[in-house]
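For reference, the structure I am asking about is given below.
And now, subunit A:
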Amino acid sequence: MKAVETPVKKKEIDHPMEPLLRMDRIPHIWCPTCGIGTAVTAFVAAMEQLEMNLDKVCVVSGIGCTGRVAGYIKLDSFHTTHGRAIPFATGLALGNPELKVVVFSGDGDLIAIGGNHFIHAARRNVDLKVFCVNNFNYAMTGGQVGPTTPLTAKGTTAPYGAFEHPFNLPYLAESCGATYVARWTALHIRRLTNSMAEALQKPGFSFIEIIAPCSTLYARRNRLGTGLDLMKFYHDNSVIKHGADTKDVDIEFQKDIVVGTFVNEERPTFLDAMNERLGHVLGDKYVKYGGQDA
Partner candidate 1 sequence: MKADPKGVLTGAHYLDGDHAITEGALAAGCRFFAGYPITPSTETAERFAERIPTIGGVFIQMEDELGSIAAVLGAAWAGRKAMTVTSGPGFSLMMENFGLGAMMEVPCVIANVQRGGPSTGLPTLTGQADMMQVRWGSHGDYEIIALSPNSPQECFELTIKAFNLSEQYRVPTFVMTDECVGHMTEKVVIPPADEIELTPRRWYDGPKDEYLPYLPDDDMVPPIIKAGDGYRIHTTGLTHDERGYPVINAECQEKCVRRLLEKIQKHADKIIEIEEEATNNAEVIVMSYGITSRVALKAVEEARKAGIRVGILRLITVWPFPEKRVNALSKKIKAWVVPEINYGQMVLEVERCAAGQAKTIHVPHGGGWVHDPADILKAIKEAVR
Partner candidate 2 sequence: MPEIRFSGYGGQGIIRSGFIVGKACSLYDEKHATLNQAFGPEARGSACSAQVVVSDDRVLYPYITIPDILVSMSQEAYDKFEPELQKKGLLLIDEDLVRPKPIRDKITMYAIPATRMAEEMGNRIFANLVMLGFFTAMSDVVSADAMRKAIPGSVPDRFLDKNLEAFNKGYDFGMALKGAKKEPSPQKKAQAEPKAKAKKA
């Protein structure tokens, strides 16, 4: 069996996304109406829109439902350990600065067990595109609460409702130094696609939160209806506010969800800063880093 096939021309294929998906692994494991597939669709569309050199794009995931994204995207893709997608991706990105490294993982993986790496990668402005699917719970393991579960929402480990204050992810990302911060829901496919394309073109630490329905666990346990009901909820309750102060974009249980591009600014990346500082101090002795042969 061939593991890697050169992308074939579109007219010969069954599905327009086929060149970027591992069709030999489909059907995927995600439930019907899960929002992760939508996020993957937006990601693939963003890459096609940009006509990038896809050989240089890597996807790194951790563990969880969204952690499986790396397994379905036909790019160099790394399915790592729980919480360690960002530092693994940091090694990839710094090991070869020509790579465009995307971290695709869930809220529990990136923000709970991997939270320390998240804040430090943002602080360093490592050139990573972090796409975080937030479904408000640990879905792979059966619907436990996590650091993003809204107050009063139920999970198997909070059967009487969550009472811990959840993270406001855009605010967290911005305060740690992310230079691009956006939030969309799985309903905002076109805007999410454009946002991903924007992030992919921007050097530095970019963060996009994708609010996604988990109908099997989160919605069912909280009596929020079907996946369609959740999408309808997003439709009725999403408020687009570009440039909103991230302090104000907290998510409360079944209240308005503020979406949009909140932060888009310039700051030297880790490698820019390293090259600048070491070049400044060491002068000609410094061997500038960048590129595979450096």
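Basically, a residue touches a chain if its C-beta (ideal position, glycine included) is under 8 Å from a C-beta of that chain, and two chains touch if they have at least 3 such contacts; residues count from 1.
On how the list was made: all candidates are chains of the complex that A comes from, given by their letters.
This structure is a prediction, so every number in the text was calculated from the model and none was measured.
A.B. asks: What candidate from 1 or 2 touches subunit A in the complex under consideration?
C.D. replies: Here, the candidate touching subunit A is 1.
A.B. asks: Across the complex, what residues on subunit A touch candidate 1?
C.D. replies: 1-6, 22, 24-25, 54-56, 58, 60, 70-71, 74-81, 83-84, 86-96, 98-99, 116-117, 119-120, 270, 274, 278, 282, 285-289, 292, 294
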